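A short write-up of the structure that comes next.
One protein chain is absent from this view; the other protein chains keep their places.
For reference, chains read A, B and C in written order, and residue numbers begin at 1 within each chain.
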Amino acid sequence: MAINVTVWGENVHEKTSELVRSLYPDGMHRCIADAIGEDAEIEATTATLDQPEHGLTNALLDRTDVLTWWGHAAHGKVDDKIVERVQKRVLEGMGLIVLHSGHFSKIFKRLLGTTCSLTWREAGERERLWVCNPGHRIARGLGPHFEIEMEEMYGEPFGVPEPEEQVFISWFEGGEVFRSGCCWRRGNGKIFYFRPGHEAYPTYYNPSVRLVLRNAVHWARPEAERWIDACPNIPVEKAPEKISQKGGTIHKPGQAGLR
Amino acid sequence: MAINVTVWGENVHEKTSELVRSLYPDGMHRCIADAIGEDAEIEATTATLDQPEHGLTNALLDRTDVLTWWGHAAHGKVDDKIVERVQKRVLEGMGLIVLHSGHFSKIFKRLLGTTCSLTWREAGERERLWVCNPGHRIARGLGPHFEIEMEEMYGEPFGVPEPEEQVFISWFEGGEVFRSGCCWRRGNGKIFYFRPGHEAYPTYYNPSVRLVLRNAVHWARPEAERWIDACPNIPVEKAPEKISQKGGTIHKPGQAGLR
Amino acid sequence: MAINVTVWGENVHEKTSELVRSLYPDGMHRCIADAIGEDAEIEATTATLDQPEHGLTNALLDRTDVLTWWGHAAHGKVDDKIVERVQKRVLEGMGLIVLHSGHFSKIFKRLLGTTCSLTWREAGERERLWVCNPGHRIARGLGPHFEIEMEEMYGEPFGVPEPEEQVFISWFEGGEVFRSGCCWRRGNGKIFYFRPGHEAYPTYYNPSVRLVLRNAVHWARPEAERWIDACPNIPVEKAPEKISQKGGTIHKPGQAGLR
Partner (left out) sequence: MAINVTVWGENVHEKTSELVRSLYPDGMHRCIADAIGEDAEIEATTATLDQPEHGLTNALLDRTDVLTWWGHAAHGKVDDKIVERVQKRVLEGMGLIVLHSGHFSKIFKRLLGTTCSLTWREAGERERLWVCNPGHRIARGLGPHFEIEMEEMYGEPFGVPEPEEQVFISWFEGGEVFRSGCCWRRGNGKIFYFRPGHEAYPTYYNPSVRLVLRNAVHWARPEAERWIDACPNIPVEKAPEKISQKGGTIHKPGQAGLR
């Protein structure tokens, strides 16, 4: 059974910048989908901001195991309804891989609850990503470190909750460090943030970056049944142990919880 | 130097339910503030939904070290602007203690990013809270467990991110369990969720519950300077190591990051 | 490619207790191996205390993906050299599933570094295990909870490091709770502790318990290449960035680190 991945791309710089277009003539999302699709077990589809519902229809999400997200110039143009829809899917079990400037996307900030802020500099610096968790699924097939010749710098403090698993930490030529591969679980969904991917450089052609993307899909795929969080009332007569009603009540029998 | 605590209460059931009014004639917030104020190192103030800005003015938040939050019937009436304001303060370092039905408050769901769902039953059951982290500040002065004679049941799965520290787990007469004392750090602020406190019962008069509230204030108070997350650009000439500009650029010099 | 599991059993009560022998005529290890072997993707082998090297030869460990451990009466008889050997394998990537009274085994205490203590009572109580992480691999195929009609009680506080993922929490008839399904990663190996399994009861015939064992094997299997921790010196001329030697030195060139 194939793993179905939807690669979401903002697809804005590709239209407004000659530089980006020259690097990614078919769009960054296409390049990312190609990288992921090199794995025979994965089917990769793309969706972009300019499509109806940003391409993220319920029908597509129904068959999406893992969603990847690249956005930058148009975070504010993403419809809140779609963000809510994606959040719901992640909490039910869909995996999410957030890329580079996606740290400031609505979906990432909403799932993590923090500023997701950082420091940054666009100077084509050398980035060296160190593996700090060599037994992790996402590090499979990598050596102790890999390099990207030119990248935008992102520096600490990275305003996110403590990662549950730290896979990579980056060293930058200009003197900064960054937690560049971070894992969290939210609800039943797994989230991976992967730092590299500035649109001004050919990062998504880097073989190690491409391997990490494929590994991350395998890690983030759902592990169990989709599970819906309904806040059910358990009536007294259905309590696992036999009990009887005591004390006063606020809720009427069968009433839904207050939200 | 006193620790300044603001006790926020929804103060709705107190007006609509004779039962709640009889238990808490001055409001649940007043009872909670009294419990916390028994500690000579703490100054406790109250604020309620019906006040302008729900009582949570910038002036009050400026001098609030820890905010406690009890809400239930009117989560939807809390103004999103105030929620955003409180979230910002927590991320800058203010402590937050979320009580009982506050699990479905906007501020809790926004900071945690998940459904915060659970199962529940209002049957006046016995709840026994077990201490699973006896060396934790919030467990100071408690024995191995304490009981509440009548409480609403909350059951697993609790739809929250994995707690960073688990202080209490509850046993319920009807057969369920619940992670009833959970700690997280978000940004620079510390968050404690404490399960007990259904409005139909005299829970906030229970001496162990009151001790936990005071302990939690001490734990949640800010530990360092207030810190603002600004996503600053670090220009090439201010890089910690001497570097020179390479490659193409998308951002203009001095331009703010894209949000 | 099959997942190779070695089921280690102490095999002492089976010889000394008529009750245990009547429940597990071929040994508890055999019953556990049969439960795991029901999964067509898994090959299960057994090893016991009374064999040379406790059955845990280097040859066997070389081809073991996941080791399960049940011990109770003879923790002290396990050779420290074998414990060291197993620890090394776990840190290199082998999965470890520790069962019930194995909480006091040398290998579990050594990998976790804590007392691994708890409270207990042998009274044939009803245990109900609640799933608190329904999207987790180990919970696949289970409902919201499952029951074991008679079990030994284990109660909090459980003296272990904060679990990295909490899969199950148990409710006991006598009034206690326990974190009965806990995940940790140590080095490159994944560790799962699963509480049920007292030798006086037919727990390992329970279908939900058997399903959890199979799920746990899938979760704990190695995710990446085996990785050896050698504390290598990186000479100046092999530093990723060009640097030159500065300051005084304590170590001679090429000298190994001090242990």
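We take it that contacts are C-beta pairs under 8 Å (C-beta built on N, C-alpha and C of every residue); 3 or more make two chains touch, one makes a residue touch a chain.
If you're wondering where the values come from, they're calculated on a predicted model, not measured in any experiment.
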Touching residues (missing chain, whole complex) on subunit A: 119, 128, 130-134, 144, 155-158, 162, 164-166, 169-172, 175-177, 179
Where the missing chain touches subunit B, by residue: 93, 128, 133-137, 139-141, 145, 147, 164-165, 171, 185, 187-189, 219, 222-225, 227, 240
Chain not shown, touching residues in subunit C: 13, 17, 19-20, 72-73, 75-76, 87, 91, 101, 104, 110-115, 117-125, 150, 153, 155, 157, 159, 161-162, 164, 173-176, 184-187, 198-201, 229-236, 239-241, 243-251, 257-259
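Quick note on the criterion: only the chains that are shown with their structure count from here on.
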Subunit A on subunit C, rotation in degrees - Cα superposition, rounded to nearest 5: 180
Approximate Å spacing (C-alpha centroids) for the pair subunit A, subunit C: 31
Residue list for subunit C, restricted to those that touch at least two other chains: 128, 133-134, 164-165, 171
